[in-house]
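If you scroll down you'll find the structure; I have some questions about it.
With one protein chain withheld, the remaining protein chains of the complex are depicted in position.
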Amino acid sequence: MPEGSGAAGLPEGLDASDAVAMYRTMVLSRMLDERVWMMNRQGKAAIAASAQGHEAAQVASVKALDPSRDHFLIYYRQFTAMLALGATPVEMLSGFLAKSGEPMSGARQFPLHGSHPRVDLFSFSNVVGTQLPQAVGVALADRLRGDSGRVTMVYFGDGAASQGDCHEAMNFAGIHRLPVLFFCENNGYATSVPLRRQMAIASAAERAAAYGFPGVSVDGRDMFAVYEATKKAADSIRAGGGPVLIEARVDRLLPHTTDDDHTRYRSPDDIGQMRDRDPVNLTEQTLKRRGLLDEQTDRAIKYEARRTVIDATDKAEALPYPDTEDMHDHLYAEPGRAL
Amino acid sequence: MPEGSGAAGLPEGLDASDAVAMYRTMVLSRMLDERVWMMNRQGKAAIAASAQGHEAAQVASVKALDPSRDHFLIYYRQFTAMLALGATPVEMLSGFLAKSGEPMSGARQFPLHGSHPRVDLFSFSNVVGTQLPQAVGVALADRLRGDSGRVTMVYFGDGAASQGDCHEAMNFAGIHRLPVLFFCENNGYATSVPLRRQMAIASAAERAAAYGFPGVSVDGRDMFAVYEATKKAADSIRAGGGPVLIEARVDRLLPHTTDDDHTRYRSPDDIGQMRDRDPVNLTEQTLKRRGLLDEQTDRAIKYEARRTVIDATDKAEALPYPDTEDMHDHLYAEPGRAL
Amino acid sequence: MATMNVLEAVRDAMRLEMRRDPSVFMLGEDIGARGGVFLASDGFVEEFGEDRVIDTPLAESSIVGIALGAAVNGMRPIAEIQFGDFIWPAMNQLVGEAARARYGTAGKRQAGMVVRVPHGGGVRGGLYHSQSVEAVLAHTPGLKVVAPATPYDAKGLLISAIRDDDPVVFLEHKRTYRLVRGEAPEGSYTEPIGRAEIKRRGEDMTIVTYGLMLHYSLQAAAQVAEQDGIEAEVIDLRTLRPLDTETVLESVRRTSKALIVQEDTPVASVGSEVAAVIADQAFFRLDGPVRRVTPPDLPPMPYSPLQEAEYMPSPIKIIRAIQQLAAI
Partner (left out) sequence: MATMNVLEAVRDAMRLEMRRDPSVFMLGEDIGARGGVFLASDGFVEEFGEDRVIDTPLAESSIVGIALGAAVNGMRPIAEIQFGDFIWPAMNQLVGEAARARYGTAGKRQAGMVVRVPHGGGVRGGLYHSQSVEAVLAHTPGLKVVAPATPYDAKGLLISAIRDDDPVVFLEHKRTYRLVRGEAPEGSYTEPIGRAEIKRRGEDMTIVTYGLMLHYSLQAAAQVAEQDGIEAEVIDLRTLRPLDTETVLESVRRTSKALIVQEDTPVASVGSEVAAVIADQAFFRLDGPVRRVTPPDLPPMPYSPLQEAEYMPSPIKIIRAIQQLAAI
């Protein structure tokens, strides 16, 4: 972990309570994520993609931005990011259970898809990579309005980097030096396809050079490193420095989704090794080692998270399914039912 | 011009008669191309894209390859390349006049589109960039059959480099180290859009690094430089070294097509400067300076070209239009007319 | 009122809206200094600047994807796809994303944007500068698809499209650009999206058409009226999604016969839908089959001139179809 200039060697901009709060979100995310997986096994959640292993990268990258003015385009694996941005556990579970009141899409879509009513965050579709040109368009709109100082943060996976849309988006952003932060959560796999079958280079960050802006690769299991890199990038973007690409190297601790079985394509060694660098554990150890977290607080955080999960589960399960009639709404601005 | 190790400082692999033959093709191409433009102004050719300014790059890149075993995927501006590959002047004109016997598509398509009956060369469509993944597929087929030693040569413009397909193609070729030569004729414009509005980097060749293979930028007005770079790339590809990207820096001496007026977006200076580096003139001067071409031969070449153009014009104009009934053929392998 | 052609009507509509609303901007290939390959934005970059008239790289998927993102963030983009034939790389962003931005967020986001698409044949465009691309667009819930045929409709409908809060694909038939002239108000006005218009009254049969084919159909109708005394009603759909089936059905119920004329290939097309709606909802008022005039089921369209002419529906072919249907 980088030894920053702040308290207890924290990166500038973070204090001890921030660090603990970030850890708290990670713990909550992990436990809620585990619950979702269980709900799938119980037949309650039709499908889930887990953020386990991505927590540090997500919580820290969100922390480095400013949700009061920045835009967030996410993808399906951003469970922790959504919590960090303010989605409630009940909201999250209502998505997995496809229940009424689900805030993103009214449960028309898979979990995490749609748009959040309180946060400037959207994810229109499951079609991998489409968010990248859209993010560039969001940033362009800010530029055209003269609305400066905002960052458009777009998350994507290593898989998405292979899409034509990724190229077109980065190229346009580079030409116009738009305020876009391209944040690649590189977990080494597009479902089952390993990185060496996805690109002939060592790091996705190298791609930035092809578009004339900086690319940075960072250990995505290290919350402070991600925070520092993202903060630096965001500052530069806000100052008019143009786009930045960050690659956060993470692990996908679980199979691609609840439908997947990663033992078909990952060796026991591979799976074992990544478990040893679980970012939630790493963060816990680091915070304790640095004296930012004591045992008692940690226990309280975990207890609280467990209670929150139980409570959210009860509440989400008690929700009804959306009315069938509702599916006819919002096709066009004009009200009116299709045939 | 590079001073190679061959005769009169020619690049290895070229002798004096090759150099003259290449020049002869350039002269013919230029005169025939001028004729085509004129035929458009006369209302005989509905549309034409000119290769003027691209001749050296095309003739030399073809020369560095081996049409008896290599594959060529071209685009609409490859007028000189087609002549160099063996298309006859009458064939070329029949395309512009949309006449019966047009060899590529039976005049179903714009000139230069379709597939040549004698050369392993095709261009399915006008949709810019689509040839790039197709070329990768052609090379993949060779690889799968164990048909080694063949190069798949794919030509494209700087405009095409912005397409998602370009990214996807290069990425796949890089991963599988396929025998593809990506040859970009960078004339600085996609129709009216100048390079700085197309990419934030100085040279399209820089893109290769993003895909893990070498990229080379070469002065495309210099026939010998293009030959050397292409030969070296082809040798390396044939030896199993994987793809290479070559950017040939050229000028588009005329407007984008006969429908265009480039004075709308190019300054008189810009237009004037490029005329001073006309590759046909440059080549003539170089060959003469090096003693490879005397005045008499030059005159003969030009005389012969003029005769060829006149003769081809007569023949092509005398051809009938294709039968209307023919348009029903070849929709599927099975004969039979659509409704 | 002023006399203008379709291209001028399009230009006029855009200029008026660009002047009126600072959130309107344009992006596409060669729309800046070049003024668009058809000169639809001639003079725009000079008047509105490079920020609002953006020459993009040659990359259609991003043109639509960026427009979508900008629309979601409150701007009103007008994206130009240079030729309909080049819309295919953008289909994912258009059909998969923009069309569902509102529906997939249950109304929390919207994508008020226009995708202008010069399209259609009969212009010596060959296989890749002649296509009709409306079938898949008309199929897609969430899109609006407009295909005007006259300067009046082009201008009024384009202004409506720019102000619309949903994604509108605006199909401009290239052949009508300079060929079709007509009256239109000089100032701003709107025509409603989603309404067909009866462009000629008649009681013997209903011709349903749009785009360039409206003009061929009107020519044919005039001729059969004169030479055969057949009075064909001609409906210009104008909007292909949502379809104004009411106007069509009301007419067919009156005339009892329907002929559909389109330039697009026949299978699973806009014309198929019109026929299907008639066969379902006007069946008992029909006294003859629902006929269609379309090109052959071949890729649009051959480059060589005789084949192109043979491929395209023409007034003559429409006349023949009218006569045959009238004789039933």
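We call the chains A, B and C, going by the order they appear; numbering starts again at 1 in every chain.
In this section, a residue touches a chain if its C-beta (ideal position, glycine included) is under 8 Å from a C-beta of that chain, and two chains touch if they have at least 3 such contacts.
This structure is a prediction, so every number in the text was calculated from the model and none was measured.
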{"item": "Chains shown that the absent chain touches, full complex", "value": "A, B, C"}
{"item": "Omitted-chain contact residue, chosen from C:34, C:119, C:215 or C:241", "value": "C:241"}
{"item": "From C:25, C:38 or C:103, residue that would touch the chain that is not displayed", "value": "C:103"}
{"item": "Of A:99, A:116 or A:143, the residue in touch with the unshown chain", "value": "A:99"}
{"item": "Omitted-chain contact residue, chosen from B:54, B:108 or B:238", "value": "B:108"}
{"item": "Omitted-chain contact residue, chosen from B:37, B:122 or B:224", "value": "B:122"}
{"item": "Residues from subunit C at the interface with the omitted partner, ascending", "value": "61, 85, 88-89, 91-92, 95-96, 99-100, 103-104, 127-128, 135-136, 138-139, 141-142, 241, 243, 265-273, 275-276, 278-281, 283-284, 286, 288-292, 297-299"}
{"item": "Touch list for subunit A against the chain that is not drawn", "value": "46-47, 98-99, 102, 105-110, 113, 125-129, 159-160, 162-165, 190-193, 197-199, 259-260, 264-265, 321-324, 326-328, 331, 337-339"}
{"item": "On subunit B, residues whose C-beta touches the chain left out of the figure", "value": "71, 104-106, 108-109, 113-117, 122, 124-125, 127, 130, 132-145, 164-165, 168-169, 171-172, 175, 329-333, 338"}
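In the analysis below, only the chains that are shown with their structure count from here on.
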{"item": "Chain centre separation in whole Å, for subunit B relative to subunit A (CA means)", "value": "46"}
{"item": "CA centroid of subunit A to CA centroid of subunit C, Å", "value": "41"}
{"item": "Chain centre separation (subunit B, subunit C; CA means) in Å", "value": "36"}
{"item": "Where subunit B touches two or more other chains, by residue", "value": "162-165, 197-199"}
{"item": "Per-residue multi-chain contacts in subunit C, two or more chains", "value": "56-57, 59, 61-62, 89"}
